[in-house]
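Once you've had a glance at the structure underneath, I'll fire off some questions.
Here the complex is missing a single protein chain, while all its other protein chains stay put.
We just call them A, B, C and D in the order they show up, numbering each chain from 1.
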Amino acid sequence: MSRSLLLKALGLVVIAALIFVPLTLNRYGIYIMSLWAIMTIAAMGLNLTLGYAGQVSLAQGAFVGLGAYTVAIMMTAGFGFWLPLVLAIIITFAVGWLLGYPALRVQHHYLAFVTLAFSTLVFLVFRNEEWLTKGIYGIMGFKRPSAFGVSFQKPIEFYYFTLGALALASAFMAWLVRSPWGRAFVALRENPIRALSLGVDTRRYTLMAFAIGSAMGGFAGALYAPLVEFIDPTPFTLALSLNLLMMVIVGGSGFFFGPFLGAAIGVLLPEWLRFAHGWYLIIYALFVMLLLIKTPTGILGIVENMIAARKTRAASAARAAASAGLDKA
Amino acid sequence: MTQPVLSVRDIVAGYGEMTILNGTTFDVMPGTITTVIGPNGAGKSTVFKTIFGMLKARTGSIHFKGTDITNAPPRKLLALGLCYVPQGRNIFPELNVLSNLELGGIAASADVNIPQRIEAVLERFPVLRRKGQQQAGTLSGGEQKLLEIARSLLLDPQLMLIDEPSIGLSPMMVQEVFSIIKELRAKGVSVLMIEQNARSALEISDDGLVLELGRTRMQDRAQTLLNDPRVGQLFLGGVIEEKSA
Amino acid sequence: MMNFINLLMAGLATGAIYALVAIGFTLLWQTSQTINFAQGEFVMVPAFFVLAALNVGMPLPLALLVGLALSMLVLGVLFKRLLVDPMLRHGVLPLAICTMALSIFLKETVKEVYSAEASPFPSFLPGGNLNLLGATISIQSISIFVFAICAVVALQTFLTKTSTGRQMQATAQNPYVAKLLGVPVERMIMYTFLINAALVALASFLISPVYLAKFSAGETLGLAAFIAAIVGGFNQIRGAIVGGLLLGVIDNLAAAYISTQYRGAVPLFLLIAVILFRPQGLMGRAEERTV
Amino acid sequence: MTRTLLEVQGIRKTFGGITAVDGVSFEVREGEILGIIGPNGCGKSTLFNCILGQLPPTEGKVLLDGDDVTGLRPSEMNRRGVSRTFQLLQVFPQLSVRENLILAGQEHKGTMVTRLFGPRDAGLTPDANQIIEFFRLGHLADEKAGGLSYGQQKLLDAAMAFMAGPRMVLLDEPAGGVNLTMLGHLEERLRAMNTERGATFVVIEHNMDFVMRLCTRVVVLAEGKKIAEGTPAEVRANQAVIDAYLGH
Partner (left out) sequence: NNAPIKIINVGELSGPGATVGTNFKNSADLAVAEINAKGGILGRKIEIVHLDTQSNPGVARALVQKAIDENPYAIMGPGYSGSVKVSAPLAAQAGIAQVMGGEAAELTQLGFGTLFRTSFGQQSSMPKIAKYIADNLKAKNVAVIWVNNDFGKGGRDMVTKELTARGVKIAADISTEAGQADFAADVVKAKNANPDAIFIYLNEEESARALRELKRQGVTVPLVGETTLIGQKVIELAGDAANGARGHIGLTVDAPNDNLKAYGKKFQEKYNYIPDHNGIKGYLGVYMIKAATEKMGKVDQKGLPDALKGLTILAAQEPGILMDLTIDKNGDLDRDSFLAFVENGKQIVKETLPKMSK
C-alpha cells in the first residue's frame, strides 16, 4: 500500500532528523532535545495508564520524581548508574501497582483525587525527609553514566543515550499495546463491566496499567536525574503531572505517537516562543487552547478522524447505492 | 381526502460523514396507528430522531399538520403536540421515579395540571407508584421502559412517536401498552411506532411501513402488509430457509 | 478550647469560600462536563476587574458591580462561547486540559498587564473582632461565612423552587433526556456559566481583602475547589458545601494538631478515607446500576 | 438423566429494604435450554447477576459442576466456561465489531504471560470472522460498535458470548429489538450449538413464541420467588403463571 510506504518514509526522515539535527545545535538545544526524549517516555507511560486503560492519573510527575530521586540518592551513595536505574524502575513499578488499588474501588474524578493526593504526598516527602532526600536543598554531585567504555558525559553523547532509551521504551510500548494486552487495556477504558464478564481480569489489568505506566515514569525520572545533574523537589510538583497530562491529551490520548507530539509541544514549543519574552507563556497557552479547539481529540485524533471519515464516506456511498438499487428490485 | 398529520419528504440524514437516510418519504394519517418495520440498521430510529429534531436533516422536509417542522428543536415540537419515546434508556437515572415523572411535564404550559396527570398515570401503572421513591436507575429494564412511556403520556400529544415500546416488557405489559396506544387513537391521537414485535404491532395498526436501507420500501394498510408473503418472508421471520451452518 | 474555636471559625470562613468556588465548579461539571482547572484563576480575575475600575476613579460599590458584570461577560459568556462550546462533545479531558491552558493564560496575562505584585484589595465587609467564649473571632470571617452561606441558600432555592432551576437540574442530570423533554439545554448551560461567574466574583470580592489580589492567588483556591467538589460527590450542591467547609476546617485543625510540614497532604488523606469509605462522595448517591 | 451443570440454592438478594430475589432455587442440567420468565422487576436480571458474581448474593449458594462458586468474580466464572449477554446494551463502543469479538475470545487463549508474547489477535480472527458472518454483521466488521443500531448491538452482544466456545451461556433478553427474521436465525444457531456441541443455555425472555419454541424447560419467577417450573406447555397452562405473567 502506498500509504504505508509513505508512512515508512516519513518515519525514516523523522528518525534521521532526531539523529542528525542535534549535531547542529548548541548545548542548550541539545539539552532541550534530551528533555523532550525523557518527557516523551514519561508521557508514554501516562498514555498507557490514561489513554489506553482509561485510568485518570495525576501522579505521573511523582513517579518521574521517584525515579529521579532513586537514581540521585543511590548514585551519590556510590552505586554507579545501572543498578539505580533498574531499582528506579522496580520501585516505581511496585508503587504504581499499589496506587492501582484505589483504582479498583473508585474511578474518574475520585481516582484523579486519590492520585493527586499521592502526588502531593510524594512532593512533601521529597521536601521534608531531609535525611534521605536532602530536602529543599536538593542532591548534587552525581555524574552522567558510561557504558561499555563509552561515556555519556558530553551533552550530545547524553542526548544519544536518551534517544536510545526512548527507542527502547517505544519498542516496548509498541509491542505491549499491539499485544492482546493492549486490547484488554482498551476494554478496561471502554466498558469494564462487559470486559469482566468476558473473562478479562480487570483487576490485574488495572494494576498492570498503573504499574507499567508508572515504571515508564520512573524510567524517565532515572534519565532526568543525570541530565540535570541536580535533583530537588520543585520540578516534581503537581504541575509536572498536569503538564504530562496535557502532553498526552494534546498529542492524542490513546494513540501511540501522541506522546511524541505532545511532548514536543510541551517541551519544545515554549522554547521556540522565548523570543516573545514575558509573553511567551501567554502565547503558548493561547496556542494550546486554539490547538485543542481545532483538534479536540488531539493532533493524532484528528488525523485518525480524517482517515475514518474517508472510509465512512465510502461506506455511505455504498449504502446509498444499495438503497437506490432497492427501488429497481 | 384528509391531510396527513405528518408528512416526511425525501429526508437525507445521517451521522457525521455517514448518510443513513437516503430520501425517506412517508405520511401518517390523522387518528391512525402506523407501524414501521424493517431489518436492524435500516434507519428506523434514525428517522424518528430526525423528525424530533435530535438529528439534523440535510435535505428534505417534514411537515406536521401543515407546519414545516424540519430541524425544529424538541421544545417547539412538544409545544406543537409531538411526543417521542426513543429506543434505549432515556431517564434521569439518579433521580427517583416521581421526580422523573415530574420532569416529564417540565415543558408543559402552565395551565396543564401536571400533578393530576401524574396521578392518572400512576393509576395506570401501579408498579411505578410502588417504586415512586426508588432511584430510577435501579429499576429493572422493563420498569425503566414503562417509566418512559408513562412520562410521555403526561403531555397531550397529537402525534406520538414510539420506538420499539415492547422491548423488555412482559407480555402483559405489552398488551397494556398496546391498549393504551389504541385508546390514544380512539381520542384522535396519531401514533407512529417502530416494532420488531411486528405481527402483534401490525395487528393493531391501521397502516404499515417497511423501511430498508434508509428508504421507504413499502407503505400500505397494515393488514395488507401482514398478508403479503414477501413481507412475511423478508421481515417477519416467516418461512425462511437458511442454509444452516 | 479557645484555640479550637479560633481554628474552627477561621476554617469555616475559608471553607465557605471553598464551598462557593466548589459549587460553581460542580455546576459546570453537571451541565456541561466541564472540569474547570482555571476555577482558581476565575476567582483571581474579578478582583483585578474591580481594581481597574477603582483605578479609573469609580467608587467601591460601583466598581464591584462593574467587576461582577465583567466577570459574567468574560468568565461566563466568553468562556462558554469561545472555549467550552467547541469542545463540549469531545469528552472531559480535552476540555479540562484546555482550561489548564486558560489558567496559565489568565495568570500570565494579569502578571504582564498588571503586575507580579500583590495588591491590597478593599473590603466591603466590616472589620474588627468579636469576643466569643474567650476567643477573638474576626468579624470579617463571620461575615464571609454568612455571606457565602446566604448565597448558597439562595442558589439552592432557585434551583429547586423555580421552573428554570428545575430545568437546569434536568440538564445537569442528563442533557440528552432534558432536550427530549423540551428543555432548552443550551440556554440552561449558559445560565450555569453565568451563575458560576457570579459565584466566583462573589468569592473574589470576599476573599481578596484577605488573600490580596495577586496573579497567583488562584492556585491553591482552584485546587481546593476541585477537592471540595470531589469530596462532596461532584454532582451535589449540598455536597460541595460540606466538602468545602470540611476541607477548610480539616486543613486548619490538621496544621495545628498533626503536622505543618505535611499540611498539604494530611487533609487530602483524611478525605480519601471518606471517599474510600463512601465511594460516591460524602453527599453523593450510590452509583446507578450498570447491568 | 443428564448431570447437573449449575445449581442455584436459595439465592436471595436485597437492596436496602427491597428484596429483588427471594430465595430462588433451581438447577440447570447439562445440554438443556432453560427459559426464565416472569413479570418486569421480578428479579430475573438480578438473579443472573448473582449467579455470575456481578453482585454478591445476600444469601444462598451457586454450584457449578458441584463446586461452590458463590461470589467468584465474573471473569473467573467466564473462564470456567460460563458466558452471558446483557439486557441493556453492553459493547465496547470505540472498538470495531471484529475487535469486540476478538476481545471476547482472547482471555481464553493461554495465560496472561503467553498472550503477551503471542500474536496480536491471539489467533482469533478466523473465528471472529465466522461469527460476524453468521450474525450478518459482515458489512459492519470494521465499524465502531458504538455506531451500530440498537438491534445490531444486541446481536453483537450475543455474538461476543459465543466467541469463546462456552459450555453454558446465560442470555438476558436476547430477542429484544432483534428483527424477527434475524431472531429465527439466532434461534436456529442456539439449537444447533445445543445439539451439536452440547452447550447449555439459560434464557431470560419476554418473547413467548421464542421461549416456547426453544426451551426445554421453563422456570417462572414472580416477585422474587419461583412460582412454577416445567415444560413450556405445562407452564403456559399454569394458572398462577397466567395470572402473574401471561395475561388472559
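Definition applied: a contact is a pair of C-beta atoms (placed from the backbone, for glycine too) under 8 Å apart; a residue touches a chain by one contact, two chains touch by 3 or more.
On a predicted model such as this, the values are computed, not experimentally measured, just so you know.
Across the whole complex, the hidden chain's contacts among the shown chains comprise A, C.
Residue C:210 is the one among C:58, C:74 or C:210 that touches the chain missing from this view. For the options A:235, A:262 or A:298, the residue in contact with the chain missing from this view is A:235.
Of the listed residues A:109, A:127 or A:183, the one in contact with the hidden chain in the full complex is A:127. One chain of the complex is left out; on chain C, the residues touching it are 3, 6-7, 10-11, 14, 108, 111, 115-120, 129, 136, 138, 210-212, 214-216, 219-220, 251-256, 260-261, 263-264. In the full complex, chain A makes contact with the omitted chain through residues 26-28, 31-32, 35, 127-128, 135-138, 140, 224, 227-230, 232, 234-235, 239, 274, 277-278, 280-281.
FYI, only the chains that are shown with their structure count from here on.
Look at where the CA atoms of chain A average out and do the same for chain C: the two points lie 31 Å apart.
The mean-CA centres of chain A and chain B are about 48 angstrom from one another, to the nearest whole unit. Counting partners per residue, chain D has 45, 54, 86-88, 90 as the residues that reach two or more other chains. Listed for chain B are residues 18, 138, each touching two or more other chains. Interface of chain B with chain A (complex): residues 14, 16-20, 22, 212-215, 217.
Of all residues in chain B, those touching chain D in their complex are 15, 18, 38-42, 45, 87-89, 127, 131, 134, 138-143, 146, 164, 166-175, 196-199, 234-238, 240, 242, 244-245.
Interface residues of chain D facing chain B in the complex, by the touch rule stated above, are 15, 18, 37-42, 44-46, 87-89, 134, 140, 147-152, 154-155, 173, 176-185, 188-189, 192, 206-208, 245-247.
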